[in-house]
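Every protein chain but one is kept in place in this view of the complex.
After this line comes chain A, so read on.
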Amino acid sequence: MWKMQLHYGFDELKNFDFMAVIPIILPFIAVGIFLVLLALIDLYRYRKTRESVLMWTVIILFVNTLGPILYFVIGRKDSERL
């Protein structure tokens, strides 16, 4: 079963010309990572005053694109009341 999936997934990827793709996709990935890093750094700086640091870390890391945004909009506001 696993072999089947590998065949469909990764074997086919070898036909993919990665070197041609990287210069185009790199800015895309960089922007995404920058957003995540910005949120994480901010969370780390104010870790003392934030309510649920662990929850936000998980959300920022694993909820694609929307995680950091949710943190900036909702996650930062909670701290002001403290």
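To be clear about the criterion, a contact is a pair of C-beta atoms (placed from the backbone, for glycine too) under 8 Å apart; a residue touches a chain by one contact, two chains touch by 3 or more; residues count from 1.
Criterion: contacts and distances are computed from a predicted model.
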Worksheet item: The chain dropped from view, which UniProt name applies: "ABC transporter permease subunit", "Heavy metal translocating P-type ATPase", "Glycosyl transferase family 2" or "Aspartyl/glutamyl-tRNA(Asn/Gln) amidotransferase subunit C"?
Response: "ABC transporter permease subunit"
Practice prompt. Since one chain isn't shown, list which residues of chain A touch it in the complete complex.
Written response: 8-9, 12-13, 15-16, 21, 24-25, 27-28, 31-32, 34-35, 38-39, 42, 65, 68-69, 72-73, 76-77
